[in-house]
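To start, I am sharing the structure in question, which I have written as structure tokens.
With one protein chain withheld, the remaining protein chains of the complex are depicted in position.
Showing chain A:
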Amino acid sequence: MKNLMTIFMAEFKKSHFLYFHTNMIYFSLLVWPIILFFSAYYSFKPFDTKSENVLSEYVSNQEIGSFLLIGYLGYIFYFSLMQSAFQMAPERARGTLELIFLSPVSRLAVIYGRAMANLLEGVWLFFVFTVLGLFFFGDIQPHNWWGIPLSLFLLIISAVVWGGFLNAIFLFSRDAGFFFLIIQEPLLLFSGVRIPIPVLPIWGKFISYLFPLSYVLLIYREIVMRGASLFEVSTMIYSLLVVIIVFILLTSWIIRKAEKNSKINGSMALY
């Protein structure tokens, strides 16, 4: 455990000095998601959600702000980890990835430490914005304040696991960037960031449940917006845990496979 904490702190410090070295980066990390949020909010405005619109069954006109804020909070958590995975490319190019694999360090610890570090650095500003937004403009049920830290905990854990998975994919291939471009839009569309999952067709719902973010957003919104009890969301929490375990196993397998492959064809040194 001490070793894991050491690796986590090492990755945290490294990421901080490498990628978050100027205040402009923090500024952009706040402004960019806010622009995304307002863009989505005002895209919904012209559409009629009051009467028989299918969307109105799931999100009322008053709830759109909170719905989108929570959606984008989750999305930014996940997206920031996609950016962190992209940083694997410079690690390859500068040869430091090979040095990490030269050491006896636990590969999973590095991958998750890296994801956690990038997550915390990348989202805290927007997180503060979201909490303030929900507090002042959202419709939060006061009796469910306990739900916020629980949902946040689930969001962080699932995002780190997601980030670890993406980082592992980049270990496997130097051309993994295309995968992220392919996955970015479906993540936004199918995981319920802007559109409620029940509105989606069956095939869309199937894709939704491949993303851990879908479960987290459902839980988050049920607790924060609808005032659901822990019992009411327990099925969703169990489902999320299963998905998280599957992703951890998959990540571990990909790392082992990537290292084995690299030992055979020397691909870790290619960039």
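Before moving on, here are some points about what is shown:
Operating definition for what follows: a residue touches a chain if its C-beta (ideal position, glycine included) is under 8 Å from a C-beta of that chain, and two chains touch if they have at least 3 such contacts; residues count from 1.
By our rule, contacts and distances are computed from a predicted model.
The listed options are "Electron transfer flavoprotein subunit alpha", "Peptide/nickel transport system permease protein", "ABC transporter ATP-binding protein" or "Spore maturation protein B", and the UniProt record of the chain not shown names that protein "ABC transporter ATP-binding protein".
One of A:Leu18, A:Val31, A:Leu132 or A:Ile182 touches the chain omitted from the figure, and that residue is A:Leu18. Within the complete assembly, A:Phe101 is the residue of A:Tyr72, A:Phe101, A:Phe190 or A:Tyr220 that touches the hidden chain. Within chain A, the residues in touch with the undisplayed chain are 2-3, 6-7, 9-10, 13-14, 17-18, 21, 93-96, 98-105, 110, 260, 262-266, 268-269.
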